[in-house]
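Dropping the structure in here first, questions after.
The complex appears here without one of its protein chains, the remainder shown in place.
Right, chain A next:
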Amino acid sequence: MMHFLLLFSRQGKLRLQKWFTPIPEREKKKIVRDMTTMVLGRKPRSCNFLHWKDLKIVYKKYASLYFCCGLDAEENELLALEVLHRYVELLDKYFGNVCELDIIFNFEKAYFILDEFLLGGEVQETSKQVVSRSIEASDMLQEVSERPRSR
C-alpha cells in the first residue's frame, strides 16, 4: 500500500501532498521535511529508490517537480514508478503539457485527478481512458451546477 504521495519543487516547496493513512499534523511535517532533504540531496543520476524507517521511498523527477511516494516494504518499486508515471500522464492529458504552475494554480484539480486514480493508497483504476472520462464527467457536473449561479 502507498502511504503518501508528495510533489515538491527543486527548492523543496511542497506542491501537493496526499496522505493515505491518517497521520498527525506534526508527523506529516516531519516526513515532508525528511523527504525533501533526502530526495533533493541525491545526485542527479542515482537510483530512484530509498529506504526510510520501514518504508520504501520511490521518487522520480519530472521537469522541475519531484514526485515522491512512500510504500510498504513488500511493495514493488518498479510498479510504484509506473504509478507515478501514470499520474504524470494523467496530469499531462488533463492540462495539456502540464507544468509546475498548472499544479500550483489548479491544485484542487490535481487532487481530483489523483482521487480518481488512487484510492486509499491502492490503484483504483488502471485504464487511463476510464480515469479521464470520470474526471471529465465530474467537471461537467461542476460546470452545470455552477452555471445557474453565475447568471
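Everything that follows uses one rule, which is that a contact is a pair of C-beta atoms (placed from the backbone, for glycine too) under 8 Å apart; a residue touches a chain by one contact, two chains touch by 3 or more; residues count from 1.
By definition in this document, contacts and distances are computed from a predicted model.
Matching "U6 snRNA-associated Sm-like protein LSm8", "AP-3 complex subunit delta domain-containing protein", "Transporter" or "Exostosin-2" against the UniProt entry of the left-out chain gives the name "AP-3 complex subunit delta domain-containing protein". Residue-level contact of chain A with the missing chain is found at 1, 14-17, 19-20, 22-25, 29, 74, 76-79, 81-82, 104-105, 107-108, 111-112, 115, 119-120, 122-127, 129-130, 134, 137-138, 141-142, 145-146, 149.
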